[in-house]
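The structure follows.
Note that one protein chain of the assembly has been removed; the remaining protein chains are unaltered in position.
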Amino acid sequence: MKKVRRQRKVENPLHAPHDKWRTALTCIEPNKILMRGYPLDEIMGRLTFGEAIYLLLQGEVPSPGIGRLMEAILVSFIDHGVTPPSTLAARNTATTGAPLRSCVAAGVLGFGRHHGGDIESCMQFLDQGLELVRKGTSYREAAADIVRRCEAADEPIPGFGHRFHTRDPRAARLFQMALELEVDGHHIQMIRAVELVMAGRPAGHAIPVNIDGAIAAVCGDIGIPPEIANALFIISRVPGIAAQAQEERAREHPMRQIDPKDSVYDGAGQRRLPDKRR
Amino acid sequence: MKKVRRQRKVENPLHAPHDKWRTALTCIEPNKILMRGYPLDEIMGRLTFGEAIYLLLQGEVPSPGIGRLMEAILVSFIDHGVTPPSTLAARNTATTGAPLRSCVAAGVLGFGRHHGGDIESCMQFLDQGLELVRKGTSYREAAADIVRRCEAADEPIPGFGHRFHTRDPRAARLFQMALELEVDGHHIQMIRAVELVMAGRPAGHAIPVNIDGAIAAVCGDIGIPPEIANALFIISRVPGIAAQAQEERAREHPMRQIDPKDSVYDGAGQRRLPDKRR
Amino acid sequence: MKKVRRQRKVENPLHAPHDKWRTALTCIEPNKILMRGYPLDEIMGRLTFGEAIYLLLQGEVPSPGIGRLMEAILVSFIDHGVTPPSTLAARNTATTGAPLRSCVAAGVLGFGRHHGGDIESCMQFLDQGLELVRKGTSYREAAADIVRRCEAADEPIPGFGHRFHTRDPRAARLFQMALELEVDGHHIQMIRAVELVMAGRPAGHAIPVNIDGAIAAVCGDIGIPPEIANALFIISRVPGIAAQAQEERAREHPMRQIDPKDSVYDGAGQRRLPDKRR
Partner (left out) sequence: MKKVRRQRKVENPLHAPHDKWRTALTCIEPNKILMRGYPLDEIMGRLTFGEAIYLLLQGEVPSPGIGRLMEAILVSFIDHGVTPPSTLAARNTATTGAPLRSCVAAGVLGFGRHHGGDIESCMQFLDQGLELVRKGTSYREAAADIVRRCEAADEPIPGFGHRFHTRDPRAARLFQMALELEVDGHHIQMIRAVELVMAGRPAGHAIPVNIDGAIAAVCGDIGIPPEIANALFIISRVPGIAAQAQEERAREHPMRQIDPKDSVYDGAGQRRLPDKRR
């Protein structure tokens, strides 16, 4: 949005001049579709869906390393079982007989600021620490400082904590990949410093770095701005919401009372990907 | 949904027994997330987002060939510029200052039966033809027959025609890939026969096979049922809807009158992917 | 929708002629808003919201009797506690911190065909019976006949049955008002005949006429077509959905697991409206 909020002037929209407005995403001409300049039928088969998503959102084809990180980010948030409120909103919609797109839309609406919708806070939090680092503070001291500020304001530490996990396996994996692909930078270093500060707290309840925080840090280091990072959460979770809604329609009676506490998992047992897979 | 619509019995939901209900998608335990049995942190970095989507929806890791076709299917529908009604619904929501998830939800709701939401019709149409083929009719005659039936009922041919293109480049590419990956089968053969029938019509306006039809045929041949195929359209287009909403927020004034006819493309000129890309 | 589904022709939407399209609802001119021809500031204070809704949807100001019936229809479906899936979808959205409009939208999506979204079936069912009556059958015999047809097809009787009530107090009240206001006609007579048929069944579980059926019958008799009647359900329930979402935000912690079975009512005890109220 333009920063200046303009007072609504009187204008007659029915007689406004036909000004052109501009779009830089996709050019449609007869028999030709250019997505950020690349013909879509050329992209098909040569870029993955994850790479194409990056291209569409950022405007350029990702490097192989960033491409692999994008796939991992998108996979990390793909589903989290039946208990998230967004998933329950989708299942409750499905049980009324509504079509799939209505269920997906209902689920997407459930990404409020407490649920994958607060990348800005995460990134601002890390940027506060990085500003101290730029002025000469160590990462450890900067981390301790920004944590103290949150606690003084009675605010939770953005990117930390989880309803369910004491160690979020997705966050750990993402950091490991960033290291291996040599794209880890200041944001990741900052959040790992905060992780150490949190771990040094008196034993009570664990407050691990969570996937929101890990994605915020990684996005910060690979140059994905907060508003685009927000989009990644939604894009990632839509397949999960769709799968959950489909399962509700396929296995359950309509108009049932859905209690998340009464679910049991009856799917495949734990298994490993074949070794030859990449 | 269960096929029998049961009469709503009197039951008191506040005192119903706590029956367990079952889910086979994702198992959540402390510090462990199993998606269809595979630990999510193992999938990260070893499967692409497209492959993970297939795994989640179908229950098994795709073969390399089917995996590549999945990527292509998901890339094919990722965006189609500013004119689709679903995109305009998203942009109109964005111009009011609504957050990204609201814009995406509004866009997702615009996949009615006239817009990527009618895979069942496509698949049924092809299945009618395949039934004739199983009884001994040639593909060409079967195609002519099912086309005639549609026209007699004054129905459009499912999977054919486009508002804008006389030859949908995405459909052609998808068929080519199916051939190269040796997954093309009866459904694709059937729709190509229909394509020939349509091409033999008196010159008037072209009615090409469109991406909906191509995806329906390919899904039929790789074993993706209609309800899952419907999900693929939504999953594919969500990045496009998100990108369009972001661009609206970033470049335009709030509360503007959005006329699709007044847009011009000012993005990257046509360009080619580097040759070394896969 | 136009009945003929046209094949999508090739046309270039960017160069289509600027044809005018027409709207008959609300005329906006500088400093003047005409809703169905009446200045909105004149309607304010002279028609109720319910009467204005009828005017907007049907195009004319309702008679006093029909106006009162409209109010009653709209009041009847205004809320039904915490258990309906649409309400749970809204509450689950609210618990993530999403704004009110997102919660309302999520709730509105939950009116699938099993939940207030099947007026057409109700009205068709009653019309089948009325056709027999027009040919000379008695209401009782016609009712028995259409009930038999449903049962033979293993279909529930549209407009009958309820998850919770053996006698839907809202349906009874609506019929009573229709009688008092002398607007009851053939549709209501038909559904009451079905009520008698259902009541004569062997004692098992009660299948009362429900509010969906009562509204369908009343709308049939006061000339509100099915598509408008569908709108009345949504319009009626939106205040309830909004109130439920607000209560969730005001009283509960964010990101909680919402189990409908664990709710207790702690509001006002049963009380009566003052006698002098109309």
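For reference, chains read A, B and C in written order, and residue numbers begin at 1 within each chain.
Methods note: a residue touches a chain if its C-beta (ideal position, glycine included) is under 8 Å from a C-beta of that chain, and two chains touch if they have at least 3 such contacts.
The structure presented is a predicted model; accordingly, all values stated were derived computationally and were not measured.
Determine which of the presented chains are touched by the chain that is not presented, and list them.
Result: the unshown chain touches A, B, C.
With the full complex in mind, choose from B:89, B:119 or B:171 the residue touching the hidden chain.
In the complete complex, the chain left out is touched by residue B:89.
Please pick, from A:40, A:89 or A:105, the residue that touches the omitted chain in the full complex.
A:105
Which parts of chain A face the unshown chain closely enough to count as touching?
4-14, 16, 18, 83, 98-99, 101-102, 105, 109, 114, 154-157, 160-166, 205-207, 210, 260-261
What is the set of chain C residues that contact the non-displayed chain in the whole complex?
Residues touching the hidden chain, for chain C, are 1-2, 5-6, 8, 13, 16, 18-28, 30-50, 52-53, 56-57, 59, 61, 68, 70-72, 74-76, 78-83, 97, 99-102, 104-106, 108-109, 111, 117, 164-170, 172-174, 177, 227-228, 230-231, 234-236, 238-240, 242-244, 246-247, 249-259, 262-274, 277-278.
In terms of residues, what is the contact footprint of the unshown chain on chain B?
For chain B, the residues touching the absent chain are 10, 12, 30, 83, 85-86, 88-90, 92-93, 95-99, 102-103, 105-106, 109-115, 117, 163, 254-255, 257-261.
Here is the rule we go by: only the chains that are shown with their structure count from here on.
Enumerate, in label order, the chains that touch chain B and chain C alike.
Under the touch definition, chain B and chain C have A as mutual neighbours.
If you average the CA atoms of chain B and of chain C, how many Å lie between those two points?
33
Can you work out the whole-Å distance between the CA centroids of chain A and chain C?
So the centroids are 38 Å from each other.
Taking each chain's centre as its mean C-alpha position, how far apart are chain A and chain B in Å?
Going by mean C-alpha positions, chain A sits 23 Å from chain B.
Can you list the residues of chain A that touch 2 or more other chains?
Touching at least two other chains: 30, 83, 97, 99, 102, 105-106, 109, 111, 117, 254-255, 257-259.
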